[in-house]
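Please read through the structure below; I'll follow up with questions.
Heads up, one of the protein chains got dropped from this complex, but the rest are sitting where they should.
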Amino acid sequence: MHVTDALVRQVAKLARIELSDAEVAAMVPQLGRILAYVEAVSSIDVGGHDPAAIDAVPSATLRPDVEAESLDRARDVMHNAPARDTLGVFFLVPKVLED
Amino acid sequence: MTAPLDLPVAEMAARVADPRDGLRAADLVEASLRRIAALDGRLHAFLHVDAEGARRAAAELDARVARGEAVGPLAGVPLAVKDNLAVAGLPLTCASKALGGYVPPRDATVVARAKAAGAVVVGKTNLDEFAMGSSTENSAFGATRNPFDLGRVPGGSSGGSAAAVAAGLAPLALGSDTGGSIRQPAALCGIVGHKPTYGRVSRNGLVAFASSLDQVGPFARAADDAAILQRVIEGPDPLDATTRAFPPPAGRPRDLAGLRIGVVEELEVGASGDPEVAAAVTRTRAALVARGAALVPLSVPLMTAGIPVYYVVAPAECSSNLARFDGVRYGARVDAPELDALYARSRDAGFGPEVKRRIVLGTFALSAGYADAYYKRAMSVRGALREALAGAFARCDVLLSATSPIPAFRAGEKAGDPLAMYLCDVLTVTANLAGVPATSLPAGRTRAGLPVGVQLWGPDGSDLELLALAGTVRAATGLAYEAPALAGEVA
Partner (left out) sequence: MSAPAYRVIVGMEVHLQLKTRTKAFCACRAVYGDEPNVHLCPVCLGLPGALPTLNAEALRLGVRTGLALGCTVAARTKWDRKNYFYPDLPKGYQISQYDRPLCTDGALEIDADDGATKRVRIRRAHLEEDTGKSFHVTGTKHSRIDLNRCGTPLLEIVSEPDLASADEAARYLEELRKVVAYAGTSDGNMQEGNLRCEPNVNLVYPNGDRTPIVEVKNVNSVSNVARAIRFEVERQDLEYRAHGRTLANTPRSTRGFDDATGETVHQRTKESADDYRYFPEPDLPPLDVDRALVEAERATLPELPRARRTRYVAAYGLSAYDAGVLTADVRVATWYEQALVAGASPKGVANWLTGEVFARLNAENRGIEAVPFPPARLGELTALVEGKVVNAQAGKQVLRALWDSGEAPKDIVARLGLAQVSDPGAVRAACETAIAAEPAAAAAVRAGKPEAFGRLMGAAMKALKGKGDPAAVKATLTDLLR
């Protein structure tokens, strides 16, 4: 697996992390070595082991549809918000397309 | 005369709970705070000390005892909590700038249970940022030092909790273990650290790193103490769908006669490890054999796949778990005129280099075109590994190996080489991948005085048996926790 600047930038974009040129430059060889190491995984023969064969739970054990107390908006929700409207009612982000 | 803070936890709590006994929770908390004040400047185990809250909680507990009310098995015991577990009203940092002053509204389930049992939270301990690391050097707020040698690391990622307990600042601490983050620091700091069976302890309120690997577990100086905390925090939680009930231990704890101890060839400390660590493991095995245990040589070739599988699965899950740190509802935010720039700049500013590296690695492993070769493949191998380990437990009762191939290394020694740091986990990640419980316990020191740990692994659900066995091993080897020199500086 050949790791390039372009690949690192593309993946960083998917992850919404803005890497500086220096960070990209440092990461390329590091990721290259790590990937070369983990590549070992692909040569291990496990004879078609099904990764989805995990223990399932019966649907009878699910949470009942009963309401529990929600958080207090001012004290617990908006308190930590980095940007909120003047009334403390909405979170704010740069303008987006409406849904 | 043993200082109250150094008593076994059962005795400590019983005395606090007894209104006729003069020992009060307030005394224990003051002792803890005094030791923290004296030593933590050098150790930097704590990110936040809640003196006021601890004193208030202690006073309330003492008042309840005075009124004759029943209190729990951790009555008055000071507890240090790794700063990736939520304690309501106290800042939660995960040792990262990304959390930016975040204060959680509710306790993590394990914290609530510990408090309900009478424990008093004295503070939040340092860790590698978002629990990613093996030395606590990845903290955004400075490294923690090993109490046995301040020029060395305490291990990670729960280095702060391990150092706090090792230095006697608190008798108990909570940590988290995803690839060894409780056991490895326990070994490097000469104390007991237990990683529970996956699903035994609630992760509600633990900031997720790798959801299918993370577990919260106890640190203590002795296995008995760790077991008390383990019993308090464990158990199904309606708020965590991955928890399940486990049957209580059947019968008395096993004694050593006839105990089958698996020795897995692939887990032996090799040439790249420290011969003193290998020697400690050998000595421990010999002491057990002398008392009737039998060694069962085993080979589990898939064990060597542990690190590669771990370093695909864990980063993949973490890349998704850390997506919520986007600067919108909490945490660090770097404003920008456009949404994607807001995200990208806030996250770049908030996350340290190791975290960024793992997010990029994980995102890559899940991305279209690569997910089959990396993530899916790794999960298949993981399933096979789990079966292989279960197969090993069909032939023995426990495994005994080293915890870390090397004792505490010097600060800065591995910081420049991520892969070298990852390889510190080689003896611990498999237990997380398979979900089985494992305990690290003290096994003496190197000639240079650095602690060495050995690791007991058991089948699913054998947590309390393992902790009991750890106590038996201690009796057999005569090796127990010993306080570091600097602990002697304060009462």
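Order as written gives the chain letters A and B; numbering starts at 1 within each chain.
Criterion: contacts are C-beta pairs under 8 Å (C-beta built on N, C-alpha and C of every residue); 3 or more make two chains touch, one makes a residue touch a chain.
Not measured: the values here are computed from a predicted model.
Which of B:P19, B:G53, B:P73 or B:P105 touches the hidden chain is settled by the complete complex: it is B:P105. Taking the complete complex into account, B:P238 is the one of B:G89, B:G142, B:P238 or B:G449 that touches the chain left out. For chain B, the list of residues touching the undisplayed chain reads 85-86, 92, 94, 99, 102, 104-106, 108, 203-208, 210-212, 238-242, 316-317, 320, 322-326, 328-330, 337, 339-340, 343, 363, 366-368, 371, 375.
Counting over the whole complex, chain A has residues 14, 16, 51-52, 54-60, 62-71, 73, 77-78, 83, 85, 89-99 touching the chain that is not drawn.
Operating definition for what follows: only the chains that are shown with their structure count from here on.
Against chain B, the residues of chain A that register as touching in their complex are 7-8, 11-20, 23, 26-27, 30-31, 33-35, 37-42, 44, 46-47, 49-51, 53, 57, 63, 71-72, 75-77, 79-83, 91, 93-94, 96. Residues 100-103, 105, 238, 241, 302, 305, 307-309, 311-312, 319, 323, 326-333, 335-345, 347-348, 351, 353, 356-357, 359-361, 363-364, 367, 373-374, 376-384, 387, 418-419, 422 of chain B touch chain A in their complex.
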